[in-house]
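Omission of a single protein chain aside, the complex is shown with its protein chains in their original locations.
Our next item is subunit A:
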Amino acid sequence: MTKSTEPVLEATEVSKRFPGVLALDQVSLSLGPGEVHALVGENGAGKSTLVKVLTGVHRPDGGRLRLHGRPVAFGTPLEAQRAGISTIYQEVNLIPLMSVARNLLLGHEPRGRLGGIDLPRLHAQAEHVLAGYGLSVDVRRPLRSLSVGAQQMVALARAVSVDARVVIMDEPTSSLEPREVATLFGVIGELRDRGISTVYVSHRLEELYQICDRVTVLRDGKVAHTGPLAGLDRLRLISLMLGRDLAEVRAVGSAGPARTPDGAAPVPVVETRGLARRHVLRDVSIEVRRGEVVGLGGLLGAGRTETAKAIVGAMPVDAGEVIVAGVPLRRRSTAGAIRAGVSMLPEDRKAEGIVPTLSVRENIALAALPRLARAGVVSDARIDRVVETFMRRLRIKAASPHQRVSELSGGNQQKVLLARWLAMSPKALLLDEPTRGIDVGAKAEVQTLIEELAGAGLGVLLISSDLEELVSASDRILVLRDGAVVAELAGADVTEEQIMAAIAARSGEEPHG
């Protein structure tokens, strides 16, 4: 699809270092005129850092940027915008209280004879522009009265109208209705015809194959692959993103679980029926039985974390129910779910898990406090007993129970959080990326622990982006895509290859056996 020769925007061996991490390691990206370029990668791969370098938010530590062949260095996002690079972020960044027309033509308003804004012309012009995007709204209304999709369309129209040469779209369809997505794709097609290039960041493979010409896959801050999208097998694309070599996976073959879920009770400990939330989850039904580890597979944004959060009542849902040990949860709240016996180990340990100002002891006792108290007065003796038990059982390494939890290593913090839940003697645990960001030794320990817990009769729902871990720990795996369960793998089918095949399969098509 690349028509002309010279690239519009070219990044050469760009590097960016943050304290402790090399976010971008000699990344190159070249964008031809009218080209729609997909930028993909898992969490922490460096996509957003690259976008921020291209749009002048971050200054690169190494490498060069060229626009139309001329070297450029953007000091601020405004400079990048003036040079013709427009960005549409997930969160619409316009002025919600101003009218649609004012937002659209801000800084380019048609002027009347006395230099004032010519409102009738402003409105007429705005209506005309928006009609081109299939949007017929009252442009006098404040922007925030529009749907998110319509707002995004206004942002897009604005981005393009200010003489953009390159438009960068970060997950533009995450809150759009199918009809709006179609309009968006129409607009992207027009941009292509006018020679405006697009960088398209998304996790939705369907969309990438529909509109993108070329793709760059980032992994751990490096370019894992770059090239035309047509002819690139979906399975191959996913293996590039996840960093699992296909040949290697095939050679290793099935690493199915050694454990069989014997003694499985007929009633599942946790069951969901038709969980749904607009743009996030579609009809998710899951069963986790006693002593079983159920894995949730899928790419970032497929709805894995959201499923867990919906189960424990940390995210509202539009429809569906959660049943714990045969009893439906009536009022949806985390407290209710915890009382019923289901708890979640959150993905972001620092933001959602530990209370950094408190000690190891208090962090462990946090959820169980009411149980360890008499008439609202905490019993030190009871807390000490529980804390000591779990610090020993989970081998938590701390100078003393009174050490601040923020001084512990990531692995030990994770164990503190596990202890917090185990102190509640739960029926089921939902573990969201339990081994992310912890060192190898601790990782193995946590994995062994998961196995032990399931062995002791706990139901475990495991979310992990580490396919190897997911396959070796899970008895069954459910694969999610775009918020829906697309495959269930059990027994000999629990393999990395099968998971990737399920992720790669087109909508409405079953993964081949």
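Assume a contact is a pair of C-beta atoms (placed from the backbone, for glycine too) under 8 Å apart; a residue touches a chain by one contact, two chains touch by 3 or more; residues count from 1.
Heads up, the rule we're going with is that contacts and distances are computed from a predicted model.
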Name check vs UniProt for the chain missing from the figure, options "Cytochrome c oxidase subunit 1", "ABC transporter permease", "Response regulator" or "NADH-quinone oxidoreductase subunit B", returns "ABC transporter permease"
May I ask which residue of A:E352, A:D384 or A:E451 touches the chain that does not appear here? A:E352
Given A:L78, A:I117, A:L369 or A:A456, the one touching the chain that is not displayed: A:L369
Touching the absent chain in the whole complex: find that residue among A:R420, A:R436 or A:R481. A:R420
Residue numbers in subunit A that touch the chain omitted from display: 312, 314, 333-335, 337-339, 343-344, 346, 351-358, 362, 365-367, 369-370, 373, 376-378, 420
